[in-house]
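Only one protein chain is missing from this complex, and each of the others stays in its spot.
To keep things simple, chains are lettered A and B as they appear, and every chain counts its residues starting from 1.
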């Protein structure tokens, strides 16, 4: 059973996560796979301007979006096959970032002319990028989100830009205590009584597992659960993996029975990729195992994502982000609630990672 | 008789008022009474974000608009009776700012959880706020603006936001020398000859009383003065009260006679409330004792306020505010004119008040 910690914690500690240096040695979701194609996509990640495109082999490519000659953005140029040509003076770089053509003067290629390139891996309909030390980029460490492209599921994707540090959104997602209040209109989870709750840490992962036993199927499950279930067990298993991907596995089973093939369940996938210290690319999707051919359910999730994740969650995150720089002047004595427990575990791990990178 | 002071004063001294720390121990106009109701009103005063509302008893309430849990703005939540509930995690605070409900975990209320509250007094159709030390907040020191809700008068209100320090507007209002130039089109005060002028200081108040004897009723009074007056005495009595409220009592009497019940007069009330160091809430109204049932006169004042106070005065104040940070780089050698004399007195008092508060 959760306990409310009644000891106020320092404002400095409460706000430190928003000022913590961004973690560099990690896989981040850079884009949906469908965003990366023939046309160059300009996107800033960890405050580095990138240009993304897909080589003729289909392989996705990420290069620094800055020509080393005059700093012109590469995405203002054009592709010559798999090479990128700077639109200003015609320097060409191959997909590995090496300068391969200098049309100026005698054509000698300046030895240091190159674009930094970044490892990319396409997986689960998304493209993952490694912004740190190349030598440490092991694709085996990309978190498993196989449910996204599981052919037995239907996935509805979405995303938006958030004007806050990514941690405002990570803390939001790890904290289920806000659902009843911020999403009271949309989540429909009134009257839930928790029967079991486990919060824990596994290496660079934090989980929060909740079970509500013997209740009518709640919220969106009410519509889609098997009609012969009078009562159900409802679970919400949230798993954060460092630094900023979150899986929310939720579903219902017949009351008293174990989770089973017939369970109605849903994977929420949330990728918070820092654009800068104070802005975030938020990619998300929901992968369901029920009514997979019903487009009205697609539409339901599409609307729900827009309402709950953008209009509700991100609106609060952005409002908080505007107030954070003032907290010292306003001398707010901040308090800690039990719902922050998972977030505390998350921050402990990220503090260690950030410390190790410095 | 006024004297033009021909001694240039230092730029540093001339610009210091705009950088002076805001006075905290003072009553400020926070809102028109009609703005404060059931719905929460978010307003920043002295750089503190506030939420204002009216309790079920009718009493106005001002609380810090920042939840001490995660810094979410309280105005994004909702009222539960007289309590405010944070829209993020459901913490509830009563109208005194005490946290009275924590729906998270075991429900224990963190001992330091509270919203700072601010004394409010409703008077003259306006709501006055004390942003400083509560112990010093004496409602008896709220300046008298009883003419605003005097049933024998008709008051036309208005207001706008000014992108300048409040002192640009205070100096503007205390300095009648600008009227002929900035409001030449609207004030209609050509050809006035001053017959008497007194400038003085009373405690935390500065006055500038002017009399123009034996002239045709000027400007707006020409239309509304008694038709059998061939000549009139016209007076303008400006009174500033620290830190930023100004009453402009102006009117006409039959020439040579004392002010009397039959005088046609007008109280201009001007409340300059700092939003931040560099932005201002400007509330104003004009309370006349003539043609009180004539809505075309209401409209005249409404238009006049919009033209003279916003399009003319505040436009210049904002233009000056943009140039102030550059004055040193431009090396402007500033000059002092006789019309600044009242402003000098005002600044002397505010300097002392600010010094006492540091």
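For this structure, a couple of remarks:
Note that in this section a contact is a pair of C-beta atoms (placed from the backbone, for glycine too) under 8 Å apart; a residue touches a chain by one contact, two chains touch by 3 or more.
Note that the coordinates shown come from a computational prediction; the quantities given were computed from them, not determined experimentally.
Across the entire complex, the residue among A:58, A:105 or A:151 in touch with the chain not shown is A:105.
Of the listed positions B:13, B:198 or B:315, the one in contact with the omitted chain in the full complex is B:315.
Checked against the hidden chain, the listed residues A:86, A:238, A:272 or A:297 yield one contact partner: A:86. For the options A:73, A:119, A:184 or A:216, the residue in contact with the chain missing from this view is A:73. Interface residues of subunit A facing the missing partner chain: 47-49, 64, 66, 68-73, 76-77, 85-91, 102-114. The missing chain lies against subunit B, touching residues 1-8, 171, 175, 177-178, 180-182, 315-316, 319-320, 323-324, 326-327, 329-330, 332-339.
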